[in-house]
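Of the protein chains in this complex, all but one are displayed in their positions.
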Amino acid sequence: MKPIAVMTTVANAEDARRIARALVERRLVACAQISKIESVYLWENKLQEEGEYRLMLKTVASRYSAVEEAIRELHPYTLPAIYALALERVHGPYADWVGEYSGG
Amino acid sequence: MKPIAVMTTVANAEDARRIARALVERRLVACAQISKIESVYLWENKLQEEGEYRLMLKTVASRYSAVEEAIRELHPYTLPAIYALALERVHGPYADWVGEYSGG
Partner (left out) sequence: MKPIAVMTTVANAEDARRIARALVERRLVACAQISKIESVYLWENKLQEEGEYRLMLKTVASRYSAVEEAIRELHPYTLPAIYALALERVHGPYADWVGEYSGG
C-alpha cells in the first residue's frame, strides 16, 4: 500500500471543488487539496496566461488508473493535465489512513 | 547528501509559521515554504471542507526521521499528514546549501 499524490488542474474553483468532492465521496482518494495558481503556456503559438486551480489528491498507487479515469470523466478539458508525484517517505499512520479512505 | 521535500498540513497560518520557525531554527530543515490550500475529506462519513496551510520543507534524506519526529511533536493534529516528495534532480549549489543548513 504505497501512497501517491495525483495532481490535476482546472479553470475555476467550482470545478476544483466538484471534482474533489466526487473523488472523495467515491473513496477513490482520501483527501483533496485545492490551491490557486497562475498558468502560462502556448496555444496556437500565442502565449496564454490565466488563473487556474490545482488539485493534489492522496490515494494509493494501485488506484492510480481508477483515479485517472474518474478525473477524465469529471474534467471539462479534452486534454487534462493528470500525473502523480512519487512519495519517497510517508508517516506510517498517515499512509494507513490514505489506504483506508481510498480503498487501497 | 540527497535533498528531499517534506510536506505537512496545518489548520492555520500561526501553526504553519510556528512549525516552520522551529524546524529552521533547530536546523532540521534549510527552509520552509507556506501556502494556503482548501482541503476536502471525509470525517465520520461526512464531507469536510476547510482552509488549511501546507508546509514544504527542504532537508536531506538522512534527516527525514528526525524531521518527522519534530513535526509530530510540534503538530496539533493527532494524525498529521507527513510525507516526503522524491527529488529527481537538484541544482548542485542548492543541494549543498540544503545540506549545510539541515545538518546533512
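For clarity, chains are labelled A and B in written order, and residue numbers in each chain start from 1.
Quick note on the criterion: a residue touches a chain if its C-beta (ideal position, glycine included) is under 8 Å from a C-beta of that chain, and two chains touch if they have at least 3 such contacts.
Quick caveat: nothing in here was measured; it's all calculated off a predicted structure.
Mapped onto chain B, the footprint of the missing chain covers residues 3, 5, 17, 20-21, 24-25, 27, 30-36, 56, 58, 85-91, 93-95, 97, 101. Across the interface with the omitted chain, chain A contributes residues 4, 6, 9, 35-42, 47, 49, 52, 54, 61, 64, 68, 72, 79-86.
As a working rule, only the chains that are shown with their structure count from here on.
One rotation lays the C-alpha atoms of chain A on chain B, and its angle is 120 degrees to the nearest 5. As a whole-number value, the distance joining the C-alpha centres of chain A and chain B reads 20 Å.
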